[in-house]
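Quick notes on the structure that follows.
Of the protein chains in this complex, all but one are displayed in their positions.
Up next, chain A:
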Amino acid sequence: MREFDAIVIGSGMSGGWAAKELCEKGLKVLLLERGRELSVEKDYSDMLSPWELPNLDRIQEDERKTHYPMQSRSVGYALHETTKQFWVKEDEQPYETPEGAPFEWVRGYHSGGKSLMWSRQSYRFGPQDFESNKKDGVGVDWPIRYDDLAPWYDHVERFAGISGNRDGIDSLPDGVFQPAFELTMPEKAFAERVNKAFPSRHVIAARVAHLTEPTQEQIDLGRGPCQVRNHCHRGCSYGAYFSSMSATLPAARNTGNLTLISHAIVQAIDYDPVSKRATGVRVMDANTRDTKTYSARLIFLNASTVASTLIMLNSRSEAFPTGLANSSGQLGHNLMDHFGGAGAGGDMPEFDAYYHAGRRPGGIYVPNFANITEPDKPFLRGFGFQGGATRPGWTGDRPGLGQDFKLANRTPGSWSIGIFAFGDMLPNYRNHIRLHETRTDKWGMPIAVIDCRLGDNELKLMQAAARDGRAMIEAAGCVNIWSSDADNMTIESLTAPGNKIHEMGTARMGRDPKTSVLNGWCQSHDVPNLFITDGSCMASSAVQNPSLTYMALTARAADHAAQLMKDGAL
């Protein structure tokens, strides 16, 4: 008799949800995490004041160059001496990319995965996002529509806790919100002026996964309201922002049905061609290198897009010689990420009689309008903007000495507003992940080769974002305006794939088993007891930060899988 009903691989954003939902439905769940188990007391540094941070919180330069050469650029805002334990050492976890085509694979191997380090921006996909592939004739049609997912967005928002306003924008549906963080005066003026100049555009408060009015359920899990510290990348001792650590894992544990094994590196999933089921998960202990195979009736793969894909590609058998559940040949292909490279900003000194207090964890958001409320653009899809207004604080880079210098720094600089684009990357078969033919990691697993490039549509789209961003800054009456140079923008000046840490698409959902890996329930077309609900399952990227959608897809898939088990279909 099996010890577990279900195995969930990965404890991050989606894996935590899979574990929680399945545990709460009464299944005995084994959660496999390749990293160590974090401790709030030992690993979080959010209660340190600036003067308690060693060496200005800088990582020793040689150590940074050795272990974090890419991430120190990609996530330099969050990679510090007191947070480095949350990021993988790149030299110990290698992967390869072709010359001239970088992919920034940012990872966190520990309980909670990247849910501990995410930026917490939480937006629903809109109805248009599930229709875009069909409309544009790109990729494959999503097998679901917005209405299929809407109740599951409600479900995950209610539990996770999302602060936001009900903005009434059709393309960015409202949800179950806790009160939003109020906009600053310059941001309110920006919103009003942009909307007046461009009625087709909206500027709203960022929707972030921070508790502002916790529910009893959240309080019972030990979570409290956001303390407006914006030290989130150090972990949150208040559990105020959503993470697996603060929310889904405690909830799963409360059921008594969860077993979490750390340092468990999944190398492959076994397949039985007779029963046509995945039968076991082969694991190597990261420290001892002991191997073991766990079995269960149901498997949820949530190791994150690249890692889940590697596991599938490495699960080769006579039935699936190119990787588990890959009869379509699409496994590993259609890799997407959001991308940036366009921004605009300026100063709004007219509001300098006002200042803020507290360090809000989000700013403003401009939902995509391109090809939605402003049709017929010379490119497919569009872009959203994230940004906000701040008053620069003290600076040493100003003229003057002595008392004059000190006095000048006692008054903050003028309000400054900036917006930065996130573009929709088209699914493209050529963008792919494959196993390295000869090179393995220190656990004997073939390393990833990631070949992902932005194309002409992405460039045109981001050039438009630069121009539109500047136009909005101008319409708002800003001074000292700056913007990205649309005319001289090249693909090389866009952010590299991976940089936005929204990698997705390599085991896409679709209606046809011949052209997609998963069905509308994130269930393998080929292997019915295998579900993949991390970013791999996405058929298109839209422009919104995807974590909330991963959560909703996971909860929906878990509900379906549990029902199938109850019905005896699995």
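Worth a mention:
Convention: a contact is a pair of C-beta atoms (placed from the backbone, for glycine too) under 8 Å apart; a residue touches a chain by one contact, two chains touch by 3 or more; residues count from 1.
In the analysis below, contacts and distances are computed from a predicted model.
A chain of the complex is left out here; the name its UniProt entry carries, from "Carbon-phosphorus lyase complex subunit PhnI", "Twin-arginine translocation pathway signal", "Electron transfer flavoprotein subunit beta" or "NADH-quinone oxidoreductase subunit J", is "Twin-arginine translocation pathway signal". Set against the missing chain, the residues A:99, A:397, A:487 or A:567 yield one that touches it, A:397. Contact with the chain that does not appear here is found for just one residue of A:144, A:183 or A:299, A:183. The hidden chain makes contact, of the residues A:58, A:289 or A:566, with A:58.
Although one chain is not shown, part of chain A still touches it, namely residues 47, 49-51, 53, 55-56, 58-62, 65, 181-185, 187, 227-229, 351-360, 393-403, 405-406, 409-412.
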